[in-house]
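Questions regarding the structure given below will be posed in turn.
A protein chain is absent from this complex, but the other protein chains hold their places.
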Amino acid sequence: MILAHRSLEAGSLQLEIKLVDALIQSKPKARQRLLLEAGIVAAIALLLLFVIPPILVGSGQGFRVNLLGRYLALAIAALGIDLIWGFTGILSLGHGVFFALGGYSLAMFLLLQLPDGQLPDFFSPYGVTELPWLWQPFYSLPFTLFAIVFIPTIVAAILGYLVFRNRIRGVYFSILTQAALIVFFNFFNGQQKLINGTNGLKTDTATIFGQTVSSPPIQAFLYTLTILLLVGGYALSRWLTSGRSGRLLVAVRDDEARMRFSGYDPTMFKVLVFAISAGLAGIAGALYTVQSGIITPQAMNIAFSIEMVIWVAVGGRATIVGAILGTLIVNFAKSILSEQYAQIWYFFQGGLFLIVVTVLPGGILGWLREDGVRLVRSQINKRRPLQTYPSLEEDPDVQYERKNLTNRESDR
Amino acid sequence: MSYANATLEPTKPDTDLPMLEVNDLNVYYGESHILRDVNMTVFPGKMVCLIGRNGVGKTTMLKTLMGILKPRSGNLKLDGHSIIARTTDQRARLGIGYVPQGREVIPRLTIKENLILGLEALLERPKKQEIPEEIFELFPVLKTMLSRMGGDLSGGQQQQLAIARALMGRPRLLVLDEPTEGIQPSIILEIEAAVRRIIETTGISVLLVEQHLHFVRQADWYYAMQKGSMVASGPTSQLSNDVIQQFLAV
Amino acid sequence: MLSGLLDGIFSGISLGSVLLLAALGLAIVFGLMGVINMAHGELMMLGAYTTYMVQNALKGTPLFGIYIFIALIAAFIVTAIFGLVLERGVIRYLYGRPLETLLATWGVSLILQQLVRSVSWQLVTIVALFCLLFFGAMWIVARRTDFERARGWFLTIMIPLSAAAAIATGNVLGTLYKPAFTKLWFDARNVDVTAPKWLRGGFPIAGTQFSYARIFIIVLTIACVVGVYWFLNNTSWGLRIRSVTQNRTMSACLGIPTKKVDALTFALGSGLAGLAGCAVSLLGSVGPNTGQNYIVDTFMVVVVGGVGKLAGSIIAALAIGTANYLIGSNTLVDLTAPIKPLSDTFAFFSTISMAKVLVFALIIAFLQFRPGGLFPQKGRTVDA
Amino acid sequence: MAKSFGRREFMILGSTAAGSILLKACGSNPSTTASPGASPAASTAASTSAAGNTVKVGILHSLSGTMAISEKSVVDAENLAIEEINKAGGVLGKQIEAIIEDGNSDWPTFAEKAKKLIDQDKVATVFGCWTSASRKAVLPVFESKNSLLWYPVQYEGQECSKNVFYTGAAPNQQIEPSVDWLLENKGKEFFLVGSDYVFPRTANTIIKAQLAAKGGNTVGEDYIPLGSTEVKSVIQKIKQALPNGGVIYNSLNGDSNVAFFKELQASGLNPDKYPSMSVSIAEEEVKAIGVDYLQGHYAAWNYFQTVNSPASTKFVDAFKAKYGSDRVVNDPMEAAYIMVYLWKQSVEKAGTYEDLEKVKTAAYGQTFDAPEGRITMNPNHHLSKFVRIGEVGEDSLFKIVYETKEAVKPVPWNQFVADTKGFACDWSDPAKGGKYKTT
Partner (left out) sequence: MSEKILQIENLTVNFDGFRALNNLNFSLDTGELRVIIGPNGAGKTTFLDVITGKTKPTTGQVTFKGKSIKGNVEYQIARLGVGRKFQTPRIYLNLTPRENLELSCNRYKNVWNALFGKPSSAERRTVAGLIETIGLETKADLKAALLSHGEKQRLEIGMLVAQSPDLLLVDEPVAGLTDEETENVGNLLLALAESHSIIVIEHDMEFVRQIARKVTVLHQGTVLCEGSMDEVQNDPRVIEVYLGKQEDDHAAA
């Protein structure tokens, strides 16, 4: 019945049948692919957990393990940026707020791990003798865990709703998120008595489970936790960007108005994605804070939030792997280059922005898919092994379509 | 498609090169083929009318002529020189005056400013930016409202303004896209008269896209378009009712 | 009381006019071209550094008393040229993609910040030599017909080659003429811009004193607004700019060189940033980070005012300036003293940093009622 | 070491093969210009380390970001000291090799770079930090790794880590005497202005307590965000609070000072009626603000370039010879300069630079003929320093209007603040440690 529709030449009938077969088989194939992908993710996670740290330590670069842990935490925030910008097309320049909210939540909890009646010691110079109300709930671990994820989420949902409701879009949204950043920065920066202002909250010396946070066992635990949560974030992003919700995200990016006329309310979807990405940023902020030992309002400066976008852009927007890869590449480049060329690091960073926007709009993964694949294949002239994301070039349907379209052009 | 091969070459004036020559023009919007191998010629001092229903590609043809759209293949020659590589503003300065569909008067500029913008097409701009009296002779209504905003005019006035603006640049080829669209009959007659007078007094060529038969009949030559192709052409004197029914009527 | 009131009005206007001056160029570029120029603050910084250079050059000459006027002209020209280069080199490839412009100009802003830190004759030589070699070679090669095909190869060969040659030369020269050639022009330290004598101090009225520098800036802002208004409404380039803004395609069809208009508009906006930079150097410090303080505030002015509307920007700047001042000083606390909770609230926000918090919150609230700003643009909108 | 070098180079070469050479050439030059003398050591740091004839030390300051303005000149002073020491034969017969890292004005970055210096470069000690926030951020790193930091800037006190030597002034060596001097000479009504971060906040807490104790009066205080240049409303508050003149105590940092003094003058608050005492404005800052705005205002420091002593003249001359005659020196630079020498002396006394316990013990009681005078390292890791108050003169330098005859002993735990009253610090006695009760 599928074949009984339009006139096709005899030659392409054969192909047609193959295609139909492929379609029928696509279900189990998809499951296989999913398993393969899960396997690869697990393998990389194990590699990160058990192989890379000893190698780094062995080569006298032990402190890079901590860096890696921090950058992996940043990668979680990058996943959030990718969801909102890469997949949904909304550029948020205010994710530092959510990052910081997560970080501050956890830092407040850690600082309260004190004997009864004592205050965190930074309070004393300001003459604060009673714990401010803001701090009270953070005695509770469950509340803190809730706060890390949901305070950013709720703030984002409110902000997002207020903005998206008015159909404020594009650069206006970006500018407003920047303004929000300034608001939060000034608030955190200006409230010395509440949260220690510019100095931020230090978590290194706090104790948890009877150990200081900066001690090796806790740091190893945090490193593991980061990887697990990154895998979780990866899974969440995969889940959100596939299936029906994934299609809806693409739909918001492609044509928001069309969605409305199909009966969807894009505002709610945008709020949802914005909130989820904020939650991811909150988790990232918490993990980053405990691994770097301090959270300050600097996490909410303009540059940092824009940098997050560039991580995703470098890796390749709208690719989940790209977000993670981009974060690691840019941050390690920053850390290594700034060791070597401390004085002119900004040149590199600025150049990176320019290059990514003008020359490599698809980022590294985008380039690999578009040009890299062709380049490599033409060089070694053989078939590529199957990857997690089969490129369009491999797709028989595409080849068929290409040919057909080319024919169409010349016919008349 | 019975008219597809009926194309006659327009009668050639004695010595002149064609003012405009369109050769095998193909234009696409993305993947959809809008203009298919379009050929047409406009000779100096002649008024040529392009007819056809909405959506057959007339406006696309004019936009390609102005360089707003890029053709995928084919050539455009103005007075014997290819203009295919020229930008829109260069084409304007080479002497194509364009009166687009919907007039496109700049809304928040005054009438005077709109007219002065017409001088942009001149290769050497006069020191003193004045509006020549001929313009007001053609369109007396404009003189009384020089300081009003272009967007505040009625459709007919905007149309007159748009034509006057194009004339300010002293074009060699005046391109008019549906100048009568949505305009009261009385003003249509004024515009018709003005266009005729322009041709008589300045001797420039006119390429007109039009549906109003009355106006169409003012032209020397017609081309009929359908589905992106030229399907018929001839002197307007020979424009038969048959053709009109086929390509123009409801 | 009178002096307090006068002072309040003056300060509000003065803050507003600084904002307006800074936002003016941005409003033109954003409003007319839809370009988000994150490097606007750094263009201001360039203007401020130009002022510094002019000041130093004229020190001890009779012109020193009026150096500020020469500096204004110089700042305008320098930043306008820089804006022109920026538009031709980067922005023009990004028209219609505001988000990409935003990221690219952010990159430019980082580069500019580092530039003033690192600029020396050596760096200038290297950059100049690179441009000479690279673009020179391009100019020669581009005339060959098969250039488009060989473009990739040309770039991969010529970029490293010219870079290596330029850097090698720069380094050799650097070692030969060491201190003079490699000495940083500005370094990362702030530089001092001292207003001429007649601009220091203030003008006493009714027990208070109006700063001459601030009066100067208010006058300058008025002059700039009038100047921009005059330029847009009474010159042929102004007419072209307005025309292109309202209908780009039709303008091209009339023979207006739209690319030139784009470049000119951007240069004008940049030049105004230079003027603003010159002006703020009278008030604050001049350093690599000078521009950063202004960027978000000025964007707010543009957003609140409504894109592309001069009048909107003026009102928005004055409103934001006054609000910032009223909340940041104790004025509101005193006014609302009878109502305790209200005055407590204002007291909480009555520092400069907290005033910003409240003002930005108010802006977001305002946009709930007027998402398009004070004077929303009808018809065509800038959409991402 | 060689191994780690190879890896680092490899990573860069591997990633940007052609670009690397390019970057290297370009990158080393600006640093050359900033510190021509020390740069060979800095840029060839890794390659010579294999020889084993050098002692590595870390220099950790912001070379970029907002704080670079102040911190770069401190790096210059440290490089000068290292160069002098190396010329004189080094320390324990070995050349000092400085590894410079950029803290990027970002506190977590400071912590990261500190870890890198300690773990990877295995430096003997680190000279670094400016802001208290950055010091507090790296403190846990130094404590957990039991490494040593030398900190050259005047600060708010209330800290006494066994892993830090503080060579700048404690509050009782700068703030408290200056307040006393103002009370005596300039008036009892004080308005406190500061940048919004820990040093001004703590300093003002101390000042308020001190004024309350000594019969002065705090009529108002206000804080400006770091880097903000909108100071109009502060001026307004000052005018309201002090309609007939009074003392402005200024602990603003960085850019805000420029705006503040420009506005102060424009609003007619001149030093005759509104004298201001600054604790973050030194010779460099006077240059950057413009002397015309500052003339007649006061600053409190331990050292001014105008200090007339052979050591001071030598320091100024050496600095100008190295970096150019248009440069000036200031108090933090002096503190940075002397801390390198103090470290050298301690190492030489201990006979090792690796055993930090020995180095620390050796440091206690070390004296040095510093440009400011003969200073002594106390067991509480702070220096006994001379206190001076200077008035900005026409020549952009300070006219010293007050100086202590002897070095003032440091009191890290402030005695005006209730929480720390009665506490002291002594690391030479294991029983006492960082914070013990004296009474």
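The first chain written gets the first letter, and so on, giving A, B, C and D; residue counts start at 1 in each chain.
Assume contacts are C-beta pairs under 8 Å (C-beta built on N, C-alpha and C of every residue); 3 or more make two chains touch, one makes a residue touch a chain.
Because the structure is predicted, anything quoted here is derived from the model rather than measured.
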Next item on the list: Can you work out which residue in B:188, B:207 or B:231 touches the chain that's missing from view?
Entry: B:188
Check: Which subunit B residues would touch the chain omitted from the figure, given the whole complex?
Finding: 29-34, 53-55, 101-102, 151-152, 178, 180-182, 185, 188-189, 211-215, 217, 227, 244, 248-250
Next item on the list: Write the list of subunit A residues that the hidden chain touches.
Entry: 1-2, 5-6, 16, 19-20, 23, 26, 240, 243-245, 247-248, 250-251, 253-255, 257-266, 268-269, 272, 392, 395, 397-398, 400-401, 405, 408
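Methods note: only the chains that are shown with their structure count from here on.
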Next item on the list: Taking CA centroids for every chain, report which one is farthest away from subunit C.
Entry: B
Note to self: With centres defined as the mean C-alpha position, give me the subunit A-subunit B separation in Å.
What the structure shows: 54
Next item on the list: Using mean C-alpha positions as chain centres, tell me how far subunit B is from subunit D in Å, no decimals.
Entry: 76
Notebook entry, point to check: In angstrom, rounded to a whole number, how far apart do the mean CA points of subunit C and subunit D lie?
Noted result: 34
Notebook entry, point to check: Residues of subunit C that touch two or more other chains: which are they?
Noted result: 114, 117-118, 292, 351, 353
Notebook entry, point to check: At which residue positions does subunit D touch at least two other chains?
Noted result: 26, 30, 34, 63-64, 196, 223, 225
Check: Once bound in the complex, which stretches of subunit D touch subunit C?
Finding: 18-19, 21-22, 25-26, 29-30, 32-34, 36, 63-66, 68-69, 72-73, 196, 222-225, 227-234, 236-237, 239-240, 254-259, 262-263, 265-268, 284, 287-293, 324
Note to self: Give the list of subunit C residues in touch with subunit D in this complex.
What the structure shows: 4, 7-8, 11, 14-15, 114, 117-118, 120, 122-123, 126, 160, 163-164, 167-168, 170-171, 174, 178-179, 182-184, 187-195, 200-202, 204, 208-209, 211-214, 280, 282-290, 292-293, 324-325, 328-330, 351-353, 355
Next item on the list: Enumerate the contact residues on subunit B facing subunit C in the complex.
Entry: 66-68, 87-89, 92-93, 98, 100, 104, 106-109, 113, 116-118, 120-122, 125, 129, 165-166, 169
